[in-house]
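With one protein chain withheld, the remaining protein chains of the complex are depicted in position.
For subunit A:
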Amino acid sequence: MRSPVLPLTWHLAKSSGRRGLQSHLLAAAASAVGALILLVLLAATLGSADRADRTAWRTPDAAPTQRATAAQTLTTTYVRDKPVTVVTLAQLPHRGPAPAPPGIDRFPAPGQTYLSPALAKLMRELPASQLGDRFPTRTGYGTIGDAGLAAPEELVAVVGRTSTDPAITRATDGGEVDLLAASALVSGFDGASPSAFTASDQDIALLGGGLLIVPVIVLAAAAGRLGAASREQRLAALRLAGATPRQILTMTGVESAAVGLAGALVGTLAYVLLLPALTEVPYGIGTWYAEELWVGLPWLLSVVLALTALTALSAVSGLRAVARSPLGVAQQADPRRTRKVRLALFAAITGFVVISAQSGSQGTMQKLGLIVLVYGAFWILGPWVVDRLGRTVGRFARRPATLLAARRLSDDPRGAWRTVSGLVLAGFVAGFFTVGQIGIIGVHYPGQIALPMEHGNPRVAVAQARERLKEAEVTATVRTATPDSILGATEGVVVQVRGGQAAIDTAITALTPLTPGNPPRTDDYPNAENTAVNKLIGQIGLASLALGFLVAAASAGLTAAATVLDRRRVYGLLRLAGVPLKVLDRARVRETALPLVVLAGGTTAAGTFAALEINKAFGTSVSASGLVQLSACGVVGLATMFAALVGSRPLLRKVTEERSQDPD
């Protein structure tokens, strides 16, 4: 390469000394945090899809009758309130051999039972009368390998039977309505419908990702600006010395891209090293297999490239002023005013959201859309509130530190908003997920066990059930089903068990043979999907909060450091003139604390409100434990932010001392 730009960039970067290094390190750190969080979000999203795919083989995908080789049913039975997925398989006579299902080396012969390791363990722990007796075999189980499971904790059984077994012939196909039961003739195991317990994983993970992506991008962009700010003087000098704008932009771009790249690589490395720990984070059905959370090289590369580009772009765009005029570096002449339109827009958007939420009956995607809208509304409103806040406080401030902080807020409301946005939006998420938890409890029949009966006579079944329960020594009343039961309109038998969970599990086990192909149900059964989704939302809410705080603290720390580095000269000179460091430091803290307290409080309330509104259709309950969680999160978040601010105090001291004191 003949161009002198690259070698010169390298030379200047090397010789920029400790100051240059400081801001390079900070910028790289921000890029690293950004890369790590992006990869974690990607891993959760892609991993959720992967996991759902790994459960799809259990729901039979009907093959044309002539080509079918086996009969497959899917049923779900509950033990200790946890779902056990039971896949029953039967080779069809006079047909070619059926293939082996995933995780098992051969097609199970009649009487053979394969268990997932977690189920095998549970079976060893519980008496056979509570769990083991629900399966035809009681000894010599096979093991379902990882290939057939989506999570190590999954409770899955594969049972081999003959094709004439009632468990096969009488099994019902729940179709679209009941995703926990299915039955069909199959020719293989390449079904496409994921289990009801993993089907929503990706949607909810995407929701978390959607909430976090903007703060992450803001963080990475801030990294670029930080690097650029510290180079401004030097580049202005170069410009005076005759470098062309293009050369300056190239140098800036190359240098910050290198910094962004280094940070992104570190973040990627952190992701790789953290992978074993990440697999231990429970989500939905349980923890993860490493391969599910491994995003793969193409995604790794994309994230690294994206962050590198983002850092470079924001650095270059921040530097255009220097490139244009050598002396026009110093500062913007006019404070960037924010307009009232923002308030109007915010009102319009929230109004729209409230109205749409009240009209009810949205699908998941629409609900997500509404959340994103509310979220966007805050990005519009935030700077305006900061600006107002700055002007109001500026009018009444009595102490110099407060005045300084207020003036800085209204000087660059968008910048101030960016600093606190991470935590403010985390507050929104917190309010949304913790307090306004969706309380969808479809049906509530404690102690009830229901036997759906599409075949046979319920009256006869009642007598049989009484006998079996007596033998199992369970106290219970048995009657034919009324509409007010778990079964609703379906015919069957309803058992009311007295006693705890052990009695219920014993009763289920004792009653299982009565309705082959249709295991007895507790109220867990109709609630399955809602329970799964609620759990997912709770977990994603917590994860978003934790990551949100990480981003927020990184943003705050970075901005605090950037402020100090940017103001090096004026702060240094003020200190020479005798302005106490304390005043400068207090101004810095107030500048973050003011908008934070006002906005985070506001958005947390709004998040709670939004959750209440959006879920109104389902009847939301405000959870008291959620309030406690929320306050705890608020305290932790604030503490983290201020730790980040205090963390940059030594930098402030050092930077302002540089001109006045002896070299060390």
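Criterion: contacts are C-beta pairs under 8 Å (C-beta built on N, C-alpha and C of every residue); 3 or more make two chains touch, one makes a residue touch a chain; residues count from 1.
Assume contacts and distances are computed from a predicted model.
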*Which of the following names does UniProt give to the chain that is not shown: "PadR family transcriptional regulator", "Phenylacetate-CoA oxygenase subunit PaaJ", "ABC transporter ATP-binding protein" or "NADP oxidoreductase"?*
"ABC transporter ATP-binding protein"
*asked:* Can you say which of A:Ala62, A:Leu373 or A:Leu403 touches the chain missing from this structure?
replied: A:Leu403
*Could you tell me which of A:Gly296, A:Gly351 or A:Pro580 touches the chain that is not displayed?*
A:Pro580
_Could you pull out which residues of subunit A are in touch with the chain that's been left out?_
330-335, 397-400, 403-404, 407-408, 410-412, 569-570, 573-580, 583, 660-663
